[in-house]
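Before anything else, here's the structure in question.
Missing here is one protein chain; the remaining ones are kept as they sit in the complex.
The chains carry the letters A and B, assigned in the order they are written, with residues numbered from 1 in each.
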Amino acid sequence: MARYIVRRLMTMLLSMLLISIIVFAVVEIAPGNVARNILGAFATPEQERSMENQLGLDRPAITRYFSWLFGSDWQVSRLIGMPVREIVISQGTQQNYRQWWAVDEDGSLVQWDVVDGQLIKLVRQENGSTLPVPDEAGWKVDEEGRTYFWGLDNLNHAALWFQGEGGAEYTYGYSGWTQSTDSPVDYVPLSRGLLRGDAGISLRYKRPVSEVIGRKMFNSAVLAGLAFLVSIPTAIVLGVIAGLNEGKPIDRIISMGGLVTAASPDFATGIFLIIILGLWLKVLPGATVFLSDTAIFDDPRMLVMPVLTASLVEIGYVLRITRASVVEVMNSAYVRTAILKGLSHRKVVLSHVLRNAMMAPITVIMLHINWLIGGLVVVESVFGYPGMGNFILNAALYKDIYSIEAGAMVLIVLAVSTQLVADIIYSYLNPRIRYT
Amino acid sequence: MTEQEQPILSVKNLAVTYKTRKRDVNAVRDVTFDIYAGENVGLVGESGCGKSTAAYSIVGFLGRNGRVSNGEILFRGENLANRPESDLRKLRGADISMVYQEPMSALNPTMLIKDQLAESLIVHQNMDKKAAYEKSLESLKSVYMPDPEGVMDRYPHQLSGGQQQRVLIAMALLNNPSLLIMDEPTTALDVTVEAAVLDLIAELKERYNTATLYITHNLGVVARVSDRLAVMYAGEIVELASTKDLYAKPLHPYTMGLMRCLPDVDAPKGTRTLHPIDGRVPSPDNLPEGCIFSPRCEFARENCFTEHPKLDEVVPGHQARCFYAKEWLEKGVRWDDRMEEPERVCPERPAETDEIMLTIKDARVYYPVPFKTVRGLFGLEKRKYVRAVDDVSFTIKRGRTLGVVGESGCGKSTIAKAIVGLEALHDGKIDFLETDISSPINKRGSQTIRDLQMVFQDPNGVLNPSYSIGDQIALSLRRFNTVPRDQEYDEVVRLLRAVKLGENYYHRLPRQLSGGEKQRVGIARAIASNPAAVICDEPVSALDVSVQAAVLNLLLEIQKQQNTTMILISHDLSSVRFFSDDVAVMYLGRLCEIGPCESIYSSPSHPYTAALLAAVPRPDPTLEQTGVRLHGRVPSAVNPPSGCRFNTRCPFKIGEICEKEEPPRQDMGGGHLIYCHLPPQELNKL
Partner (left out) sequence: MAEQTLTLKNLRIAARARQMARLRESLTVVFASKTAIVGLVMVLLWVLVAVFAPLVTKFGPLEQDYLMINQGPSGAHILGTDHMGRDVWSRIAFGARTILTLGPLSVMVAFVVGITLGLPSGYYGGWIDETVMRILDAIMAFPTILLYMIIISAVGASPFNVVVAIAIGGAPGIARLVRALAMDIRTREYVAAAKLRGDKDIQIMLREILPNCRGPLIVDFLLRIGYAAFYIGTLGFLGLGLPPPTPDWGGMVQEGHSRMFANVWPVLSATLSIVTLVIGLNLFADGLREETMRYQ
């Protein structure tokens, strides 16, 4: 059993690795016009190139993949020859703001800037301000005889300056474009990497993705959890009823209802619910507007329709699986044995049918979790619900690549780990697997 | 048994009807029989004869679309037909209990054995859990279950097939039933396991006074266990008599036919012919007029095709559904008599040559076992193998037939596949007509492929369901360039005729054919390339007895005409004896014994061969069927026992030497080789 779980964990890790490659490849290898998306249609090609440089998008895909997954700090500290450290500062309007600093030999935190061709070391003081110290000795000379310096700028990049060379004309910072003749020629954006909880800076929100995503995940979890609690018991009960009454009118009604709800796209179900409950019957507010990320608890009535929509599709699917499984078990030889042992129908169902019949649905429900997640995207979109689905959808529409990647990875980790849980539950229920 | 005694079960004019979409189908008609206490009545017939339907109607388990449409089922005088579930429930598992054909699927896979057993007691006798446990354990002991306490705490999949069947029998006996229904209880078991279970059933009959209804298709089995027999054909009982009478003088042509087509394990090759019954069992929704057997009956007269005979008592205690039963009795027609002497299919042996066709030397076929451990995944563990065939050597001369026998898992099919190249050899060498053919089929030359063909086991898998019969045979012709393209059609028809099928089969699809017909097409395809050797892998084991005989005859005829060398892989020792010149006995991937049929069958020498032969159920109730019985289960081929592989089950084990040393090859003369530690004089005594 333990071996089995370890084995499953290993294949899961392998899958996740593959998945991360796929996600990265699809999102980033053809990033197309990410820069243009941020800069708007009127940016010049130079500005676009500079933007890509600053985002690190001009680096080779393999390097980017590793930076994305494992971070770039170790790579940067090799470049600049000093360890780097990320600190979190909360100051005024900037709460939990993350900054990268290099650690000087004396332990002080430093960044650099080049002003009028002068290399200046910015040493961080206790109060958070910086003390500029000229650092002309920092310049190095490369094989071609050019004078250069690799250091950290104040926008969380490792930056490469050439003495006397202008480099990029524009730097895109918090206050928009700044023009300078001393700006760096090459950048490596710093990050701890996805595996260490740093998913990069959202291009849309200009904030770390991991910060934005937290609340959305919570909201989605509430929606999914409620939908799960509503749908699974209902579906299993209905499925068992239908399966035990195979071929009778009640079975036909339930099965047909299951087919209809399972086959209707989530958005259609949502729209029907809005039209029926909101527009015609007026029992629920038709237009649900969630003004903020925390609005979902303001009016519980607003949750009803999203939860109902997410549940209905799931109910249809799970009940059909449950029904099929119950029918199959009811026709099995061991249920025949149980019946011919003289057990009552109730006893046959309770002690012989249910456990065996639940094995298929449990795996299916868990495997179906990514269907449910897909459904959430749609449901959240129908109701403007501030969750992961909407977040990823907007990221996709905006080409906010780090948000898409992070969102996708979170959802997939969730889907894959529920599958693992499903496998474990299944192997527990099925002694044939448990004892091998 | 006295006549006044009331039968436990009395079935009168029973008819069972299934509702199908088109119409109602009478699967069972006019079935009448009694069973008295302590009596075992066998219900015999080929598949589709309605014997299981008749049995399940007794416990009222006919599915949603089935019902008893006529007649009575009197159980201790009470009519059970169409009774409500609640009444039947009290009887099921208590007064009437059942044992099933597939023990594995008849047990709940997710429930411990002890719970499955105790349940029955708790429901019917209101026992508490502890008492029920004790009683269940006792019951397991009474069926001689090894390690009963351990078995109680196991799940069904952790038991062997024989143990599972013992659990089911124990379960059936828990509430001391007055009627026990056994539905093919040994069909799914290996022959040595079957023998042990049959011993148990016979003993239980002596011990308890239970009435038993025993359903089977195997005439050998019922000869051992049943007191009286009812032969069913197409939903009707055609003959009913005491077992002795029935075997001594069968009075219905169907019964005679059945007995004539059984190969006899005690009759050497060439001394007997098999006499198949032509045609096939009609389906219940398309019954012939008159006597239902008339289309297949070689004695049928005019009125047989128009009038339906009744089941008449011909002599006291012997009923037959035939107009002319009395005549057969008076004329003394015996079942081994024939209307006319059929063409002798036994080959007049072509001149023996000493040319060696096939030599197998130290062949091993191993399958890698998938890694189950984490270490294994990283390649840190030694690869394990299933040693399906381990160090097997033998030769076959041209024109002879070698039978390879053994129980499932002994490696007999694997060696066949290795010879034709469907399995790769792990080690060893195969020479065919002085060519090395150790490589698998995709590396063999087309001449070799053409010369070595195979006949397969499963009639339903042997033909591609997507193409017509003719196309499939034609494809082989084309591939081997046997005939010019424009003669293809004629050649296919010639081949179809050679396997006794007509030209009209050319355009049929496989699913329009019966099992026997499909198997013939498979044979036609195999001989399309005019092969020098044909390997037959269980060619008849999935067929009904009446059809088996026809296929065996056909194979013999082909061998006679073309002097084909054959290898017959089979678990059925009777058909091997009927068919083969030499026989090889395999156990757990190893050869135990090989030699001419005569010397092996007449005086089996290896302890395993002796046990196998003793286990064969003989269709003769007068024989005392006992002998060497095997216990325990076949060890795993991944980790076979050291020394002699048979040592864990061998009743004649000498001692340590059997566990430590490989058995030596002992030449008994005349090509008879035995792999055993027992000295030759001991072996001869067996």
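For this structure, a couple of remarks:
As a working rule, a contact is a pair of C-beta atoms (placed from the backbone, for glycine too) under 8 Å apart; a residue touches a chain by one contact, two chains touch by 3 or more.
Everything quoted here is computed from the prediction, not taken from an experiment.
Here the missing chain is touched by one residue of A:V188, A:I321 or A:I373, and it is A:I373. Of the candidate positions B:S529, B:Q548, B:Q625 or B:T648, contact with the hidden chain is made by B:S529. Set against the missing chain, the residues B:K90, B:R301 or B:R479 yield one that touches it, B:R479. When the missing chain is restored to the complex, the residue among B:Q457, B:S605 or B:Q666 that touches it is B:Q457. Check B:S86, B:N126, B:N286 or B:S466 against the missing chain and you find that the one touching it is B:S466. Touching the omitted chain from chain B are residues 21, 417, 420-422, 441-442, 446, 449, 452-454, 456-458, 461-468, 472, 475-476, 479-480, 486, 489, 506-507, 509, 522, 525-526, 529.
The chain not shown here touches chain A at positions 11, 14-15, 18-19, 22-23, 26-27, 30-32, 259-260, 262-268, 271-272, 274-275, 279, 286-287, 370-371, 373-375, 377-378, 381-382, 392-393, 395-397, 399, 404, 408, 411-412, 415-416, 419.
In this section, only the chains that are shown with their structure count from here on.
Annotation: 59 Å between the Cα-based centres of chain A and chain B. The touching residues of chain A, when paired with chain B in their complex, are 3, 6-7, 10, 247, 332-334, 336-345, 347, 351-352, 355-356, 359, 429-432, 435-436.
In the complex of the two chains, the chain B residues touching chain A come out as 59, 61, 64, 85, 89-94, 97-98, 100, 102, 105-111, 119-120, 123-124, 155, 157-158, 168, 171, 372-374, 377.
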